[in-house]
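Missing here: one protein chain of the complex. Every other protein chain is in place.
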Amino acid sequence: MHFFRRKLLSTLITLFLVSVLTFSIFQMLPGDPATLILGIDAQPSQIEALRATMDLDKNPVVRYTLWATKALQGDLGVSYKYQRPVSELIFSSINITAQLATLSFLISLLIGIPIGILLAKRDKKRVIIPLSMFSQLGMAIPSFCVAIILIEIFSVKLHVLPSLGYIPIGDSLIGNIRSLLLPSLSIATGGAAIIIRFLRSNIISEKNKDYVRTNRSIGLSENQILYTHILRNSLIPVLTIFGILISDVLGGSIIIENVFSLPGIGKLITSSITSRDLPLIQALVMYLSIIVIITNMIVDMLYGVIDPRIRMSGNE
Amino acid sequence: MNKYLKNRNFIIGFIFLSIILILAFGGLFFKPYNPSQIDIANKLQGFSRQHILGTDHLGRDILSRLMVGSTISLEIGFFVVLFGALIGIPIGAIAGYYGGKIDEIIMKLIDTLMSFPGVLIALMLIAVFNVSLSIIILALVLIALPKFARISRSGFYKYRESPFVLATKARGASSFRIMLFHILPHLVPSLMVTASLTFATAIISEAGLSYLGLGIQPPTPSFGKMVSEAQSYILQDPLYVFIPTLAITILVLGFNLIGDGIQDISEKDKNNE
Partner (left out) sequence: MSKDLILEINNFSLSFIINKQEINAVNDVSLKVEKGEIVGLVGESGCGKSLTALSIVNLAPQNSFVVQGEIKIHDENVLKFTSKQWNERRGNDFSIIFQEPMTALDPLVKIGNQIKQTIVIHNKEFKKDKIKLKQMIIDMLISVQLKDPELIYNSYPHQLSGGMRQRVLIALALINNPCLLVADEATTALDVSVQKQVLNILSTMNKDRNLSILFISHDLGIVKNFCDRIYVMYAGAIVESGKANDLIENPIHPYTKGLISSIPSFSKRGSTLSTIKGNVPTLLKRTNTGCPFVERCLISKKICLSEKVPQQNYNNRSLYCHLIDLEKSIKEKYDE
């Protein structure tokens, strides 16, 4: 179908541009990378040899092509610090980040959608003020501050959830969820707040549309109209912010993994920056961006699946 | 101006922002203590007459550190919004006004920039160029710029074929004139909303980086760093972590509410037209 092909093509272009951008930024490194790795005391011959293995003696276009070809084959280079292939390091920690991101995403939907609907209905006056304050605060408090507040409440005061460390699913499912609950709640607060605001304003503006009047005129009750017509129309635009949410969730997990000492991608990235492990950073940046780009593509396609107008616009 | 004073969001936001502004500007002229002066003997004191907000784990005066931290946050936010707008708005204007291929190419590049998670751009630049105030600002500008560009593009796109623009064009006005004097004024409210939300995002991002130790470097105090230092003393002195958290929240909430306020008002204006 035309629509899907166009999306796929557009995604491939974005991927290409992101890789060029990432590659170029790492080329702007002040000083000579080989000297940087080996130290200033190294023999010129040693540096020359390393330069050759790093392809530093070739021109940038050739180097990009070589780098990209290798990356496509799954070879993302070797970490300076760990002396292990970068792909290995990524795959050993992606599991945690993926779990954390998924859980955070689900929690933000689970909190955001019902509250968004409730606020848009405007009929339960008593809960509206605290809930809209919650959504304002959720947008304003940085995730790591939420994390510390949650630690203070659930770990320090109530002693019910751990404040750090990760328990793999294999060891204990409940332990695993317990170890991820506070981190994902911390990340989810911001996302939930965004969903609440967005969904609420969508529903309110959707309520003024002509088709709602038609539905009233044929005898549907307000709730029937909300749940069988308005909600679907208002949730579709929410899909468009899924891309932003995924990006937020990944960005959030970089910080939150450090708060809770979870050995995921986020922890890997900050430790690689401290040790200036450039191949690792480069690969991680690429990797996370690809995830965001691919989810964006999936979201766009879902958008087409759900909204007939968009899906069919390509055929006209 | 009257309509701003009638808007609850705007007023509350302005009050919140004023609290931090007073801290920051007050700090420029008067600080109770040197914010970096270590006094281990008096560490982790609660509120007292000598130290209104207490002292941190090294005995430094928290109020003085908060004052400097506010200045830094506001400074960063200001420059990020300034440069983000100065670069983003013209880019979006060109894309939206001319449309066609230029629009497609510019927006593809903007989308590319947007597909990096924000923190990641910052981390990447910090990794390559090392931490410094200008690198942090540059990174945050790269995050802010696409937002300005998109809002500006959609505005210019919307107005470029509106009757008053066509009429001005027919009178022989140059494209530059039309964009600057005839379209841009219509976009001021939505750009102001973007500016105020971008200010908020920049502050949160900077705090996050400083929290990770990859932002403002010690001994300069910053909100994020204060939170991360206080975190280890959560058992002894829970208030210590609460103060910088509150400061960030008030500041960000202030800008968010001001943004909401401007949005409310411009929507109302539109409905009254």
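For reference, chains read A and B in written order, and residue numbers begin at 1 within each chain.
The working rule: a contact is a pair of C-beta atoms (placed from the backbone, for glycine too) under 8 Å apart; a residue touches a chain by one contact, two chains touch by 3 or more.
Remember, predicted model here, so these are calculated numbers, not experimental data.
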| item | value |
| --- | --- |
| Among the chains presented, those that the missing one touches | A |
| Hidden partner chain, touching residue among A:Gln46, A:Gln224 or A:Ser261 | A:Gln224 |
| Absent-chain contact - pick from A:Pro44, A:Gly74 or A:Pro308 | A:Pro308 |
| Selected from A:Arg84, A:Lys157 or A:Arg213 as touching the chain missing from the view | A:Arg213 |
| Positions on chain A contacted by the hidden chain, ascending | 209-211, 213-222, 224, 228-229, 232-233, 236, 306-309, 312 |
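Note that in this section only the chains that are shown with their structure count from here on.
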| item | value |
| --- | --- |
| Parts of chain B lying in touch with chain A, wherever the complex brings them together | 108-109, 111-113, 115-120, 123-129, 200, 204, 207-208, 211-214, 224, 227-228, 231, 234-235, 238, 241, 245, 248-249, 252-253, 256-257 |
| Residue numbers on chain A that touch chain B, as the complex places them | 10, 13-14, 17-18, 21-22, 25-26, 28-30, 136-137, 139-145, 148-149, 151-152, 156, 247-248, 250-251, 254-255, 258-259, 269-270, 272-274, 276, 278, 281, 285, 288-289, 292-293, 296 |
